[in-house]
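Right, one structure below, let's go through it.
Here the complex is missing a single protein chain, while all its other protein chains stay put.
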Amino acid sequence: MAEKKQTAKKPSLKQVGLSEQGLMDLYTNLLKTRLLDERLRKLFRQGRYAGTYFSAVGQEATTVGPTYGLRDEDIIAPSHREIGASVTKGVPLDVIIGQVYARRNSPDKGKSHPCHYGYRARGVITPASTLAGQTIVGTGCAMGFKILKKDNVVVAFFGEGSTSRGGWHEALNYAGIHKLPIVYICQNNLWAESVPATLQAGIRDFADRAKAYGFPGVTIDGNDVVLMHRTAAEAIERARKGKGPTLIECKTYRWYGHSEIDPADYRQAEELENWKKKDPVLRAEKFMMDLGILTTPKREALVEQIDQEIDAAVQVCEKEKYVEPEEAYNDVYSEDFPVWRDEY
Amino acid sequence: MAEKKQTAKKPSLKQVGLSEQGLMDLYTNLLKTRLLDERLRKLFRQGRYAGTYFSAVGQEATTVGPTYGLRDEDIIAPSHREIGASVTKGVPLDVIIGQVYARRNSPDKGKSHPCHYGYRARGVITPASTLAGQTIVGTGCAMGFKILKKDNVVVAFFGEGSTSRGGWHEALNYAGIHKLPIVYICQNNLWAESVPATLQAGIRDFADRAKAYGFPGVTIDGNDVVLMHRTAAEAIERARKGKGPTLIECKTYRWYGHSEIDPADYRQAEELENWKKKDPVLRAEKFMMDLGILTTPKREALVEQIDQEIDAAVQVCEKEKYVEPEEAYNDVYSEDFPVWRDEY
Amino acid sequence: MKKVTYIEAITQALYEEMERDEKVFLIGQDIGLYGGVFKATKGLMDRFGAERVIDAPISEVYIAGGSVGAALVGLKPVAEIQFADFITPSMDQIIQQMAKMRYRTGGSWTCPMTIRVCCGGEVGGGLYHSQINEQWFFSQPGLIVVLPSTPYDAKGLLKSAIRGNDPVIYFEHKRLYRSVKEEIPDEDFTVPIGKAAIRKEGKDITLVAYGLMCQKTMEAIETLEKDGISCEFIDMRTLRPWDRETILESVKKTSRAVLVQENSKTGGVMAEVSATITEEVFDYLDAPISRVCGLDVPMLPFAPPMEHFFLPNAEKIVRVVKKVMEY
Partner (left out) sequence: MKKVTYIEAITQALYEEMERDEKVFLIGQDIGLYGGVFKATKGLMDRFGAERVIDAPISEVYIAGGSVGAALVGLKPVAEIQFADFITPSMDQIIQQMAKMRYRTGGSWTCPMTIRVCCGGEVGGGLYHSQINEQWFFSQPGLIVVLPSTPYDAKGLLKSAIRGNDPVIYFEHKRLYRSVKEEIPDEDFTVPIGKAAIRKEGKDITLVAYGLMCQKTMEAIETLEKDGISCEFIDMRTLRPWDRETILESVKKTSRAVLVQENSKTGGVMAEVSATITEEVFDYLDAPISRVCGLDVPMLPFAPPMEHFFLPNAEKIVRVVKKVMEY
């Protein structure tokens, strides 16, 4: 069992620890993530880009909440379902969409894989596919901050399935020994591709894993963006002050398949329906409306504005070409070492 | 903190769960391990064999206790400091010493490395040096027993330092999911080579790590052979009945260097002196004498008898030759695939 | 005789071996409930149950190392690594435990088991769903390494791997899963490990390839034969121990060789084949041995122009063969 278990109480604006504007920003990021994600799904189905797409619809709060309020130099260590972290960290939309389109304007120039969103200018590490990879590398960033005596922090994201990996253990173990400035966000969406969480670990609450490392672990409702933000912000503050890491497990759910080519027929329809009722975006809306910060017209105006932003960014990417084939030779090494080229 | 913490209470013979003869056997294995270990150290210093030697003097109870009472077909998955497990599992002394001498009569024919004691006929897996390797492989044996529906168990041994390895985590995680018939013995001797346990984990009691896997973890006094046996025997029984794994952390101490070439000057003399006072062999002797099972003459006779056994086994090994060079070509594959041989 | 795809042949082999020997079991991610990300294990959990078709956690170290343990107590594990890209975490268990179990125990413990590894490019998989990494295992004494290119071989080699007494890395090429189809016998058959297949006899030049590159090479040969170049083509099938004899005999006959490899050139399998040919039949050579390989950059950049540019194809092979013929 996790050390504490919280359910969403209705906090007043003061409890949230955010101004009205702050709360509005948090919500805007949440909504933008949702709209962008659904748009990218649609564009995939329309065959507008190659590869596949990993939707995070249903679990936006788990990435938006912790990221909101971070500094530019703070590091995000994402996996494959963290589009919300990029959005909230302020990565331009054409850069995010560019990555998915894998064109010339993609930060990786089309080299890696769609959904591997990274952007150095905002401290977002480009993920590799090997799960928990960025948990390990991100922990190394935190080690770096500590050695450099900087007061920056790292927020590392991963799914519950990724906690089975040995490298994940080695990273958290190290962070525990050295009290590194890092916050670990475990998005427990109950499934790792087709494997249920019950076949991923002999425990129910993945926050319990923190007990092996000597730092706090908490399990919270991952569909409550305000709770997500508040819990993470506290942990980030702790980390920034040198008090060490926190593992936050957030219970959530992905609405669609593992990627767009997965019908997800290993799940029960009922399970999905239940979770859809806990939609993190609707929930935030209701909360904001209850507080009187949001109104339906205001919301509609916001949707309109975001949609236009997305339209414009998609346009940019649609116009872009792929790189030239010879681009394959670049970025293997620094300019000190040219790559050997065979002529065939 | 571990789930329960036990200190050695003085159990009556009944509490021990062993007959007088059983207790005597347990003690005999303990003493034999000590005498053999000290002998092998001496032989190394005399230059009688190559390589190095990893002494387990000071921590014999942690291997002898859990192994005593196992069936032949039960599996021991050792690391590098488990000579006591081989002795207690009934591996002939000339086989154990043969491994150290790396001669023709060694079970591995001199191929691997001294102190990698393995012996198939008694279910002892030959270790590789890569730490926690046998924890992983041993867990696989337990998986095998489960699939085969056999009621055998595996006892896996490792030091506290080895719990930092990712593969260790993956193994225990898997065992937790599937409630495998395995008992994990963590010999916490406070040091991993020169690295103190405080730099190995952010926790003090390594049994806490079991909380990440959903099975019990207990921390006990590792220098009390009776407690070691009783605690392990219970866990083994649980495992045999399909109730899943247990992690037993035993606090102990190695008296000498990491291997015979290590002066261990990174440790405080005081620490060693304190632990020497807790000598597991002397302690068992006192316990048995208090119970009236052992007397000084009986003990002396036993020492004499064991020494003769060791003498005889050493003799056998001293007389053995190394294998022929061409032996290097054998055992790479089954006979289906001969090894390519270049003539130089 | 039925026409089956490469992936169907794999499913059949697994099914039949599990029927034949109850010691055979499967472990891997998404192989049970889901039937495998490419559906190679479809239906097997229904037939054989969750104890013999194990949906593993994301634990490549354990999948490999746990299988070693199961082999030690008498089972015949067939583990799956979902993508060759994710075999890196298993290296420790494969190299230090599986490959050396027999050797380091002086033959007292053995480790007959198979790891199926889905590999290869030309599927738009990018840097992390296109790797092969066969060269690491190719260079490891103690391992058997196979990589079939046809449904027949896929089935026959997998059966040999499962029935054998040694640890096998069985690569299956995802680009071939559904792109090749052929008739295979209804009755039980195996393909011997360690024997290459002469896919076509010829007299002017020897072409050697494996996996997806066999298709590319066959395509190239069509053009080359039209241009009057008689090609002998050898599909290696087994990479370790590779069939020196068949290749050397062929080169003795043709005096020329072009070796085709999907992976990056440096340090690849074909370097060994080339070096051995020079070492053993130097006198027969009328021209330098040439290799057509993947670029010496990380395998495999995602964007289609780069992916295409990286990989050997029929045109590249034709050009190199012609150059060698003109030598």
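Each chain carries a letter (A, B and C) given by its place in the written order, and its residues are counted from 1.
Criterion: a contact is a pair of C-beta atoms (placed from the backbone, for glycine too) under 8 Å apart; a residue touches a chain by one contact, two chains touch by 3 or more.
In this text, all values refer to a predicted model and were calculated from it rather than measured experimentally.
Shown chains touched by the undisplayed chain in the intact complex: A, B, C. Note that of C:G36, C:P89 or C:G107, the residue touching the chain absent from this view is C:P89. When you scan C:T41, C:Q82, C:T206 or C:S274 for touch with the missing chain, the hit is C:S274.
Of the candidate positions C:I234, C:V260, C:I289 or C:V321, contact with the unshown chain belongs to C:I289. Screening B:G22, B:G51 or B:P92 for touch with the missing chain picks out B:G51.
Think of the hidden chain as still there; on subunit A it touches residues 75, 106-112, 116, 118-120, 125-126, 128-130, 133, 136-148, 150, 152, 166-167, 170-171, 173-174, 177, 330-334, 336-337, 339-340. By the touch rule set out above, subunit C reaches the unshown chain at residues 61, 85, 88-89, 91-92, 95-96, 99-100, 103-104, 127-128, 133, 135-136, 138-142, 240, 264, 266-272, 274-275, 278-280, 282, 285, 287-291, 296-299, 301.
In the full complex, the hidden chain is touched by subunit B at residues 50-51, 102-103, 109-114, 128-132, 161-162, 164-167, 192-195, 199-201, 266, 322-329, 332, 339-342, 344.
As a convention for this text, only the chains that are shown with their structure count from here on.
Averaged C-alpha coordinates give centres for subunit A and subunit C that are 37 Å from one another.
Taking the mean of the C-alpha atoms as each chain's centre, subunit B and subunit C sit 40 Å apart.
Shared contact sites, meaning residues of subunit A that touch two or more other chains, fall at 164-167, 199-201. Multi-chain contact residues, meaning those touching two or more other chains, occur in subunit C at positions 56-57, 59, 61, 89.
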